[in-house]
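Here the complex is missing a single protein chain, while all its other protein chains stay put.
Order as written gives the chain letters A, B and C; numbering starts at 1 within each chain.
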Amino acid sequence: MTFELGGVPIPSRLVLGTGGAANLTVLEEAIRASGTGLVTVALRRVDTTGGAAGGLLDLIDRCGVRLLPNTAGCYTAGEAVKVAQLAREAFETDWVKLEVIGDERTLLPDGVELLRAAEELVADGFTVLPYTSDDPILARRLADVGCAAVMPAGAPIGSGLGVSNPHHIRLIRQSVEVPVILDAGIGTASDAALAMELGCDAVLLASAVTRAADPVAMATAMRYAVESGRLAYRAGRIPRRFHALASTPDDGRPEL
Amino acid sequence: MTFELGGVPIPSRLVLGTGGAANLTVLEEAIRASGTGLVTVALRRVDTTGGAAGGLLDLIDRCGVRLLPNTAGCYTAGEAVKVAQLAREAFETDWVKLEVIGDERTLLPDGVELLRAAEELVADGFTVLPYTSDDPILARRLADVGCAAVMPAGAPIGSGLGVSNPHHIRLIRQSVEVPVILDAGIGTASDAALAMELGCDAVLLASAVTRAADPVAMATAMRYAVESGRLAYRAGRIPRRFHALASTPDDGRPEL
Amino acid sequence: MTFELGGVPIPSRLVLGTGGAANLTVLEEAIRASGTGLVTVALRRVDTTGGAAGGLLDLIDRCGVRLLPNTAGCYTAGEAVKVAQLAREAFETDWVKLEVIGDERTLLPDGVELLRAAEELVADGFTVLPYTSDDPILARRLADVGCAAVMPAGAPIGSGLGVSNPHHIRLIRQSVEVPVILDAGIGTASDAALAMELGCDAVLLASAVTRAADPVAMATAMRYAVESGRLAYRAGRIPRRFHALASTPDDGRPEL
Partner (left out) sequence: MTFELGGVPIPSRLVLGTGGAANLTVLEEAIRASGTGLVTVALRRVDTTGGAAGGLLDLIDRCGVRLLPNTAGCYTAGEAVKVAQLAREAFETDWVKLEVIGDERTLLPDGVELLRAAEELVADGFTVLPYTSDDPILARRLADVGCAAVMPAGAPIGSGLGVSNPHHIRLIRQSVEVPVILDAGIGTASDAALAMELGCDAVLLASAVTRAADPVAMATAMRYAVESGRLAYRAGRIPRRFHALASTPDDGRPEL
């Protein structure tokens, strides 16, 4: 289930966030159970000097997964660019999950600031993976300025509402060439499967796993869900019909 | 992912129908890919004298899965009871997937005839697994007369519409003690995952796999979908929220 | 917006239940605001000797609407038949809204008992209007035994969930010739409009109006909703499209 992101093969189509985990032990188990190859971390959640929170970096290292710094908590392009640059130094990666939040209550992205920050970071050599709204026009503009993927929200972060607007996700899939990663909103396995069936290349989620009653079981569920959705997308599903279509035709019925 | 049906452990929560398969080779590959342990076959689809169609029985035998005869194509209780009895002799099993169809166009079950046939077959020693509508009251009555499970339709056979009424499936799950197997209507992986998340014990499908463009890939998708849905159901999903919940709280943000 | 029921023209496609009203004054205002021509009343809610509860009959009389007795609270065919017969005497009408409930928690109908009661009452000369599940096969059987309409539940009584399974309502509309009246489940105006757009001939509701914060305003809302849904159904809606269709084509754009 490899896919390519910024020219790099990523071994799983499930990307995990680390926020919301009860502790590092559970998080490590969940990361391993999920089969993920890419984990996103907010700069401020990490003590890069090796203190307690620094344990998160060791953990990621130990799990052999790639680190994707994010700019969670930034509300302007300027802030996000600065956090991205700090993260580049701290983590020695020019990949960034770009978040520029528009509103505390919804945590939905601010498209105008996001596009501005994306342009600046692309120009500065970053591999930019923007967390965006599900607006197909904004997604195309982000791709046009050189983002390596677009990451539309299914629904607000932590809401567990799933994919609120499947139609927009399909439109985004049609309007860009870069990978589409459904980011935010996933609540349960069928949401993740659906996102993949809509044509997404991957799914990013955090709370759905970290805040589940049993994070490790949910991580496994999400692993299978993403694989099943991708397989189903490629397997060519049957069309929807208003009436039935007998799976067993009447020919050869025994006389009674 | 074992579950128990009629006192027997079944090694997978995915039950497959055989109708609609292009040929036996593809069907065998799909059965193996699905990981199923229980396969349903219409009596009339099988030449029990060992002719061409008899190959289906050899195939099922070879795959090491349990055979579940069904009464597809019966429109009255009387017919269904006779077919069940013939099937018992032919296949040496007293298990029967009981279908009493009410209408050619929808292939939905006729509840009155179904209940009558179920009572008769239970009295005759069968392990009765009725294909029923998603009516919670009828489901409870079927359980009350001794059926070993209830198998509500998600949507008409072959329609690929998924689970049209999740609310009714939940109500059925609450109203009976026996296993609930979602039977009919599944179109793609997320439908199967959703059925399991609603509390179903298993999913039965045929066309979604046999008529997919790539049946083997879809069989694998369904295998993972059912597992993911079951795991998610048990893992305790996060609640749905109208607003966001930050996965990464603001504490410890670096000063910029 | 007249429609015909049991050979009688009914002046509105909105049928009202009386249960749940705070008092008779509000109920009267709501009945008048709704424009209904048919009101259903449980036998036991009426003191036919002219006591306090008897005020309900006076009210209905005063409003000039037709009374439709119902058999609410009956759990067997026998009970329902008896209540129907008592109601015929008490109210001097052979119309009956036939309810045979299967379960206290869902108040969904028991199809087997319902069909039995319907047959008996039709034979006894009643105009039978059965409250049924949304099972298309059962609906057709009820029509086949001579019911004057079928009244499928959109969702459980008082649940406000709307039309849980629009597909089944469409299938019912296709499978019977008699009027289809969506009965139970309506929560708000758009639910009633949708029911009419699915092809229903009328909508019956009680709690949505009687338990609304402002019953009279909601009664008016429902009156308009039912009319709008019926008009839209007949007006021939535009097809759904995946992409846009410009309402204003580009021809004749001014040069800038």
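Please note the rule applied: contacts are C-beta pairs under 8 Å (C-beta built on N, C-alpha and C of every residue); 3 or more make two chains touch, one makes a residue touch a chain.
All values derive from a computational prediction rather than experimental measurement.
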| item | value |
| --- | --- |
| Touching the absent chain when the full complex is considered, from A:28, A:79, A:110 or A:227 | A:110 |
| Absent-chain contact - pick from A:66, A:88 or A:168 | A:168 |
| Of A:102, A:199 or A:236, the one touching the omitted chain in the full complex | A:102 |
| Identified contact with the non-displayed chain, of A:35, A:73 or A:136 | A:136 |
| Where the unshown chain meets subunit C, residue by residue | 17, 19-20, 42-45, 53, 70, 72-73, 79, 82-83, 86, 105-108, 156-161, 187-194, 197, 206-208, 210-215, 217-218, 220-225, 227-229, 231-232, 234-254, 256 |
| Subunit A residues that touch the omitted chain in the full complex | 102-103, 105-106, 108-112, 115, 133-138, 140-141, 155, 161, 164-165, 167-168, 171, 174-175 |
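Assume only the chains that are shown with their structure count from here on.
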| item | value |
| --- | --- |
| Same vs different contact residues, subunit B with subunit C, by half of numbers used | same |
| For subunit A paired with subunit C, centre-to-centre distance based on mean C-alpha positions, whole Å | 46 |
| Subunit A, residues touching no fewer than two other chains | 242 |
